[in-house]
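Here we show just some of the chains, and they stay where they sit in the whole.
Every chain is named by a letter (A and B) in the order it is written, and numbering of its residues begins at 1.
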Amino acid sequence: PLGAAGSLPQSFLLKCLEQVRKIQVDGALLQEKLCTTHKLCHPEELLLLGHSLGISQAPLGSCSSQDLEVTSCLSQLHSGLLLYQHLLQALAGISPEVSPTLDLLKLDIVDFAAYIWQQMEDLAMAPSRQPSRNPTPTFSSAFQRRAGGVLVASNLRSFLELAYRALRYLASP
Amino acid sequence: ECGHISLSDPVVRLGNPITASCIISWNCSHLKPEPEILWKLESEHQPGGTQRRLPDGTLQSNITLPHLNHTRARLSCYLQWGSSYLQILDQAELQAGYPPPTPYNLSCHMNLTASSLICQWEPGPDPHLPTNFTLKSFKSRGKCQTQEKPIPDCVAEARQNHCSIPRKHLTLYQTIGVWLQAENTLGTSLSPQLCFDPMDLVKLQPPILRALEPSPGGAPALPGCLWLSWETHNSSWFMRKKCELRYQPRLAEANWALVTPLPSKSLHHELCGLLPATAYILQMRCVRWPLPGHWSDWSPSLERNATE
């Protein structure tokens, strides 16, 4: 069930793969900074807090290899990136040491989401309207923003691993 | 006010005429005998001023300098009466030059370490006037026919022919339209517009080249071989790229030999077929690949002797 895989230009897929790798590097940097600067190194220690703050995972069901459906996979990838963009925006003011890394990660995610949306429009695969915005958690203390940063970076990591596998599959000749 | 110079235009094209008028109030000019208004450009007397007494008692002199050939000059209005000392009543700064020539060779490259787009250009001949170079750009799609979102102007520092657009103003992987505006008092000129995805103009840092000892436990080293490793800067870790190695013996008129393509990282590369016991100079460069990009500069030279 590849759907419109054939219609996806190779350069589009190669640039998507490059952007996923770029964001993975940014995300790993964010995790490393939060660990070294604030000693928040284990997402497992923050699950309860994350649950209470409502930090959700972005679904990528249509991108799993069993039933990869290109249009809805790209659509889910785009929506997931928007979710992480809004989550990262809510972390603004995380801490002076971490902010530069957070800002770079956010910029790369915003660009990747825009890139996918533009390609979907060019290939007439885009839904009529941009996906509605999920409610974003409010972080009411510096600690919650840092803890939120650890959880978002961890969720983003698994999200990107799944996305990378799907894109590599689509890009394989 | 005792005396005041007014100019047709404080800035003119070099060689063009310039007209000035000096008006001296009644209380500064009702002297005996009737005073005369004199003009000097820098320290050089300028004949040809036409003087008259206005109904309100003020004294006025007009002068036209046919060709202003100084890029900077001071025009002074003097008063002389009888054998008294010449009195300066006002001075005006004249400027002459040219409208900005059209800047050319506008080119840009994306620097991953600085995370910015650096554009440079040739300003063209000196217009002799303070000229501002402003890099104008906008976010777009496809062939930059439509302006999706303007990007803040990048104003080059004085006498600098480059400007850097920071990452936060860029959208990577989408096209942006870029052009250069040169502006001074006499006019404005625009370079042709470029349209590109900044990442397609990425210029990588040169790779780091390291010499290796022959593999310790291995078979005895063949003559005319050397071993090296290399890696690229971590700012481009996420990019697929290819590299090429060039080497030459340190002998007069030696030519470079090229090994291409090579992977962007190697922990242990053996190079044989060289002149035994000869010193070799090696350099490497890399480029984003298969996606487009600029070649990095060649790495600093590595000098190594081939085995005997």
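Keep this in mind: a residue touches a chain if its C-beta (ideal position, glycine included) is under 8 Å from a C-beta of that chain, and two chains touch if they have at least 3 such contacts.
Values in this document were obtained by computation on a predicted structure and should not be read as measured data.
Across the entire structure, the chain copy numbers work out to A x1, B x2.
Quick note on the criterion: only the chains that are shown with their structure count from here on.
Averaged C-alpha coordinates give centres for chain A and chain B that are 39 Å from one another. The part of chain B that touches chain A in the complex is made up of residues 115, 141, 167-168, 171-174, 199, 237-240, 290-291.
The touching residues of chain A, counted against chain B in their complex, run 11, 14-15, 18-19, 21-22, 24-25, 103-104, 107-108, 110-112, 114-115, 118.
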